[in-house]
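With one protein chain held back, the other chains of the complex are shown just where they sit.
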Amino acid sequence: MKLYEHQAKGIFSKYHIPVPEGSLITKAGDAMEIAEKLGDVVIKAQVTAGGRGKAGGIATASGPEDAETAAQRILGMSIKGLPVKKVLIEQYRKPQKEMYLGITIDRKARRPIIMASTQGGVDIEEIARSSPEKITRMHIHPLTGVHDYQARMIAYQLDKENSLTIYDVIKKLYRVFDDHDCILAEINPLALTAQGIVALDAKMVIDDNALFRQEFGEEESVSLEYLAKKSGMSYVGLDGNIGCIVNGAGLAMATLDMIKQYGGEPADFMDVRAGANEEQVRTALRIVSSNVNVKAIVVNIFGGLTKCDEVARAIVDVISEIKVPLVVRLAGTNEQEGRKMLEKYGLITVSSTEEAAMEVVKLGDSHR
Amino acid sequence: MKLYEHQAKGIFSKYHIPVPEGSLITKAGDAMEIAEKLGDVVIKAQVTAGGRGKAGGIATASGPEDAETAAQRILGMSIKGLPVKKVLIEQYRKPQKEMYLGITIDRKARRPIIMASTQGGVDIEEIARSSPEKITRMHIHPLTGVHDYQARMIAYQLDKENSLTIYDVIKKLYRVFDDHDCILAEINPLALTAQGIVALDAKMVIDDNALFRQEFGEEESVSLEYLAKKSGMSYVGLDGNIGCIVNGAGLAMATLDMIKQYGGEPADFMDVRAGANEEQVRTALRIVSSNVNVKAIVVNIFGGLTKCDEVARAIVDVISEIKVPLVVRLAGTNEQEGRKMLEKYGLITVSSTEEAAMEVVKLGDSHR
Amino acid sequence: MGILIDNHTRLLVQGITGREGSLQAKQMKDFGTNIVGGVTPGKDGQEIHGIPVFDSVKEAMDDTNPNASVIFVPPRFAADAIFESIDGGIELIVAITEGIPVHDMMRVCAYLENSSSQLIGPNCPGITTPGGSKIGIMPNPIHLAGNVGLVSRSGTLTYEIIDLLSGNGIGQSTSVGIGGDQVIGTSFVDILELFESDTKTDVIVLVGEIGGTAEEDSIDFMKQMRKPVIAYIVGVSAPPGKTMGHAGAIVSTGSGTALEKIKAFERAGITIGRSPKDIVLKLTNILKK
Partner (left out) sequence: MGILIDNHTRLLVQGITGREGSLQAKQMKDFGTNIVGGVTPGKDGQEIHGIPVFDSVKEAMDDTNPNASVIFVPPRFAADAIFESIDGGIELIVAITEGIPVHDMMRVCAYLENSSSQLIGPNCPGITTPGGSKIGIMPNPIHLAGNVGLVSRSGTLTYEIIDLLSGNGIGQSTSVGIGGDQVIGTSFVDILELFESDTKTDVIVLVGEIGGTAEEDSIDFMKQMRKPVIAYIVGVSAPPGKTMGHAGAIVSTGSGTALEKIKAFERAGITIGRSPKDIVLKLTNILKK
């Protein structure tokens, strides 16, 4: 789960990582008063999608009226399909130097890794590709956390003169990362300004598996992704017209690959997980069929933990709500029971993933 | 550093380990009001010495007047030479079952160890000797802390019916132990009462080496031990008449052993540590000579980090304040310079520990 | 007899009284696995399908001396259950549980480094040696004994491929699902090494996914293997930057896409299966020789 910038900065503040003074507003009219207090300000659209700067979601303003105009404009925008409902108004801090500081997980080393660069404020992945030597990487032992000497080494490399403050920011950012089950905790840019070191931006991505012990209040928005996550499933929206409900991510991807091989285009990807139950399958069907682009749905289940008869029962329950044709593939646990149940309702059942992909591509084409 | 019971219980409360309701008082007159509120009470002398129960430092009382009388008596006591200045008045909780729970350090395993027994409320060391099988021991990995399964296993063994609460107490006691650099964190007894599980007593011993990052306010009392500790040294009071100032605990113990071999009795033991400086030696001399039992003092220094000329200078500085005879042994770094300096003042210097022990025993005898 | 498990495997089922644990214990028993005990705190003394239940791994160790353990404990308690098995000295730990926080798994893996235990998973279907023993949740009927070693990051896709192999008369020595999470206990290379020295395995099928570099990391080892490997990588159609299903499948820009993985394999001269059917085709060719 990605946090909004203002959420991440709120957490940073609690950990005493310096961030610019600012306020969150939902109405452009509130911008004036804040700008009056703060002087020159930056107005930033609060969306979790990347590239909001390029999309025009960030503006600087001097003077209250200027601020209101900018806030008005940004609150009217949509960025990557998401309407901007909130903006963050912050005191403008002129960066004399922009650095990068991020903590993420190195799968291969199976530990957290701190990445830092004196070349911040830009696309760090571009730097990682073009000049990897400009990024310092340091693994952290998950049972001890960041050692003092490690924080000091990174701080010295970023800016020896301001190393004490940066050392402090590194130690605190690691605590943020550790306390909040982060997959990513990032400051880009970490800026040196006339007022000292400050985190001008803040990004936190939380491990969805740890949400049971983390509390962030606000969700990204009530999206299909969110509805799926709430039911313990995983939904990804895509650009085509074939809805895909599969148990297990690997099998789901294999299904998508085959649909493409047969010339179809998936509209989405719903992984009901290996152990999906009846209720989850019902929810999955409702979510996928609520996607207006979907012209046909394939349900591909290889029962292990999941029982095929439960899946069939779920399909039968909601079949009347679904307005597009359905191809069902059932294999594994209680396969026969499940298929028999569906055949009574005249539903197409097939026995292999290939066949399912072929059938659903045909149906999708005929319903365009 | 040993904490008072009321200090340890204050920390327990902060960690939500259940303790009886109570108040700390210094005047017996305050006992009535508290007892009126709490009903039947226990009045406990606040001293860090062991065996206060046997010494009469604990009393139960029913009714306010009874409480005041008991408080009056205990506040007039001395336990192992320490006057009782404070008493803790707590609501009386009748224990249905008394258990033992303690966390300490196992030197050999180099990790914390949890010890638990259903036979609490008594001398646990006696049980450890006589029926070691009645004590469950479990090592804790210092980088992970106590695993849930470990806390559960111990809780099941103590009292399966109340295991949830006990599990919780174990997890919290470990946090107390870890957060406060404890050498010992102990609940004896951990009692089952009509109101549930409660820590009737509380003992915490803090690692003196960690006091730079721990804050407990109140010290045991302004003792010679405390004055030495404050100056980075270590003082132990003994029963004889020969004051001993030595750098290094091993050499100090060897010196004491030899004094005994020559028929003397050490009055104390002042370890000025391997790297003692001039100021520390001055303080050591003042502390040891302030012990009225001391009839002669031996200073035994093997200079390594410590420089003998610095030690000599310190002795010369305070010699006029010291009313008992002094034997000085100097060896190692700058030995010659040191000895020359002392000889000018007519002080006896010797060259071996044996000789020093022999000389000081003679002097102690002649000054009885 | 395949890898990792054999007739001497004495299995402990952690979380045996739960819905999945109980169901799968039955399935494993039916398959022929020697389950010596189960653990669910507070359920000591019960029996599930004739298997004695204990409060703790230690008690189960004392009574039944298992050398392997399978974890069906819910995500929030799963890491602790693994710690318990490690401390108990269990040699092989198979964690089926899906949804364990990745920070928990980093701690577990650091802890493993100084232990005598091997962890398979988490979020994996387990290990099956047809005709021998099974630890995990792969459906019983799909397996067929043979000489193909299978290692996969997926769950249900693994079943699909095993089913297809068996349906085409191609048997397996052992099938291993190493798990789809970001941080897992055993890597492709660890399993490939075992297959390479296993006398019952002649060919290996490796099933990979988008995300991470686990597939690429195994290339150097595969190049020096005597036995042929056929690799199948799913997610060719996955758009970059989207999380496809489980946490393991995040495509970082510039690495981790299926196409890049496939290209890297092809450069190293490793046979690629384009689809499950294609795997069967290529396997048949190799096995004919």
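Just so it is clear, A, B and C label the chains in written order, and each chain counts residues from 1 on its own.
By definition in this document, a residue touches a chain if its C-beta (ideal position, glycine included) is under 8 Å from a C-beta of that chain, and two chains touch if they have at least 3 such contacts.
None of the values given here were measured: they were computed from a predicted structure.
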| item | value |
| --- | --- |
| Where the missing chain makes contact, among the chains that are shown | A, B, C |
| Selected from B:Asp40, B:Asp317, B:Glu337 or B:Glu354 as touching the chain missing from the view | B:Glu354 |
| Contact with the hidden chain (one of B:Asp30, B:Asp181, B:Glu278 or B:Glu337) | B:Asp181 |
| Contact partner of the left-out chain, one of B:Gly39, B:Gly53, B:Gly76 or B:Gly250 | B:Gly250 |
| Omitted-chain contact residue, chosen from A:Glu36, A:Glu126 or A:Asp148 | A:Asp148 |
| On chain A, residues whose C-beta touches the chain left out of the figure | 141, 144, 147-149, 152-153, 156 |
| Positions on chain B where the hidden chain makes contact | 105, 107-108, 110-112, 125, 128-129, 141-143, 178, 181, 183, 207-210, 212-213, 232, 234, 236, 238-239, 246-254, 256-261, 266, 269, 271, 273-275, 301-305, 331-333, 352-354 |
| Chain C, residues in touch with the chain not shown (by the definition above) | 113-114 |
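Keep this in mind: only the chains that are shown with their structure count from here on.
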| item | value |
| --- | --- |
| Topology of the chain contact graph, where touching chains are joined (line, ring, star, complete, other) | complete |
| Chains most often in contact, by C-beta pairs | A-C |
| Mean-CA-position distance for chain B and chain A (Å) | 55 |
| Gap in Å, rounded to a whole number, between the CA centres of chain C and chain A | 28 |
| Residues of chain A touching at least two other chains | 143 |
| Multi-chain contact residues (two or more partners), chain C | 107, 111 |
